[in-house]
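Shown here: the complex without one of its protein chains, the others still in place.
Read from first to last, the chains carry the letters A and B; within each, the first residue is number 1.
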Amino acid sequence: MELRVTDLTCARGGLPLIEGLSFALGRGEALVLRGPNGSGKTTLLRTLAGLQPALAGEISCPPEQMAYAAHADGLKSTLTVRENLAFWAAIHGLREVGPALEAMNLQDLADRQAQHLSAGQKRRLGLARLMVTGRWLWVLDEPTVSLDAASVALFAGVVRAHLATGGAALLATHIDLGLPEARLLDLSPYKAAIPADLGFGGFDGDNGGAFL
Amino acid sequence: MIALLIRDLRLAFRAGGGFGLGLGFFLILAVLVPLGVGPDPATLGLIAPGILWVGALLACLLSLDRIFALDHEDGSLDLLATSPIPLEGVVAIKALAHWITTGLPLALAAPVLAILLNLATPGFGVLIVSLVLGTPALSMIGAFGAALTVGLKRGGLLMSLLVLPLYMPTLVFGAQAVTRAAQGLDAVTPLLLLAGITAGSVALLPFAAAFALRINLR
């Protein structure tokens, strides 16, 4: 099983953002997405995760095999760290949260309410959620935001362990994770051309293009 | 699914979860109406079924925007949408949690308020039954309205405008059942119709609400 993306076009707010993107990601591999702000990293990841439809192209891997982590961690402030994690574990049909807590160095905070965590601790809890999904493909949007250097290294170790057990990771990030084995994919060459013709072309299913 | 139900209930019962607000609103309404209408027991008894049902309906409405808005804000809704649970199931469970924390307590508290409003004795049993049968529909319809407006900045007022017209059949059959029972008439027909609305809403609206959520997450 691998992720194979073919000729993908995705749009935000009715305008195509990425066009003709193709890449493959097999088990044990990590791929880091690069590109300036607004180049469509978040849009691409949301499209892969099945949260928004692709305008064109194919994604070989169904969203059910991906663990998606966005900017927001999906934490409930009045639940404890353990309760937050146990909830996501139960949603994904797993029971054990101990290893995930330990891996992200959260075991001492396990009984603290999420509202009393620092931003970096919250982020670590959000990333610990990935480990209790039991899914092989991690799709991560800026996973290292608000993490300090030690936590970034901790996280890189978790990703490496995930790859070693046959997992894969697709990361959009600006910083160097310390994952030398990860391949880089620059999104800039796939920036969608802005429709130039003013004639009325196709009129079905395209977002607003009918009116250009 | 059970985990989601337990989480939502736990969140509602913890500090700041909003449990009891609807109940408090219901109580205040039952106190305000006699102050506005006058203390005449006959008048109060006459309007009691309607006031109690309208009060329950508004108390339900009050907490609807919490169903999805909080999960949308903190990103949980995105993660739930990518989880193994179908979004239709998420909607149904969240509506159930809303009913357990709002509709059910209202139904149980209603007889106490019915005393304040001088409802005729034969109406009490039917009042509880009608609320138990009817409030699940209110929660489910409300979940649909909340799903429609989840992405909007100030969706609360708009949601009331969308949801209240949808509440009308439920209100009519619920209040009619209590009115008829209070007058010593047969209340079975409106209760059956009420149960029908609830059954139909629970069966169909999760699909409409999940569709709306998918659109809003896009």
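Convention: a contact is a pair of C-beta atoms (placed from the backbone, for glycine too) under 8 Å apart; a residue touches a chain by one contact, two chains touch by 3 or more.
One rule holds for everything that comes next: contacts and distances are computed from a predicted model.
Undergrad: Name the omitted chain as UniProt records it, choosing among "TAT leader-containing periplasmic protein", "Lipid kinase", "Heme exporter protein C" or "Oxidoreductase".
TA: "Heme exporter protein C"
Undergrad: Using the touch definition given at the top, which of the shown chains does the missing chain touch?
TA: When the full complex is considered, the omitted chain touches A, B.
Undergrad: Using the document's definition of touch, tell me which of B:L46, B:A107 or B:L193 contacts the absent chain.
TA: B:L193
Undergrad: Any idea which of A:G14, A:P62 or A:P180 touches the chain not displayed?
TA: Final answer for the missing-chain contact: A:G14.
Undergrad: Which of these, B:A95, B:L133, B:L148 or B:A181, touches the one chain of the complex that we don't see?
TA: B:L148
Undergrad: Name, in rising order, the residues on subunit B that touch the hidden chain in the full complex.
TA: 141, 144, 148-149, 151-152, 155, 158, 161-162, 164-166, 168-169, 172-173, 176, 190, 193, 197, 205, 208, 211-212, 215-216, 218
Undergrad: Contacts of subunit A with the missing chain: which residues?
TA: Looking at subunit A, the ones touching the missing chain are residues 13-15, 194-195, 200, 203-205, 207-212.
Please note the rule applied: only the chains that are shown with their structure count from here on.
Undergrad: Report the inter-centroid distance (CA atoms only) between subunit A and subunit B in whole Å.
TA: Each chain reduced to its C-alpha mean, subunit A and subunit B end up 37 Å apart.
Undergrad: Under the definition above, what is the set of subunit B residues touching subunit A in their complex?
TA: 2-4, 7, 10-11, 14-17, 71, 73-76, 78-85, 217-218
Undergrad: Help me check something: in the complex, which residues belonging to subunit A touch subunit B?
TA: Residues in contact with subunit B: 49-53, 63-64, 66-68, 70-79, 83, 86-88, 90-93, 129.
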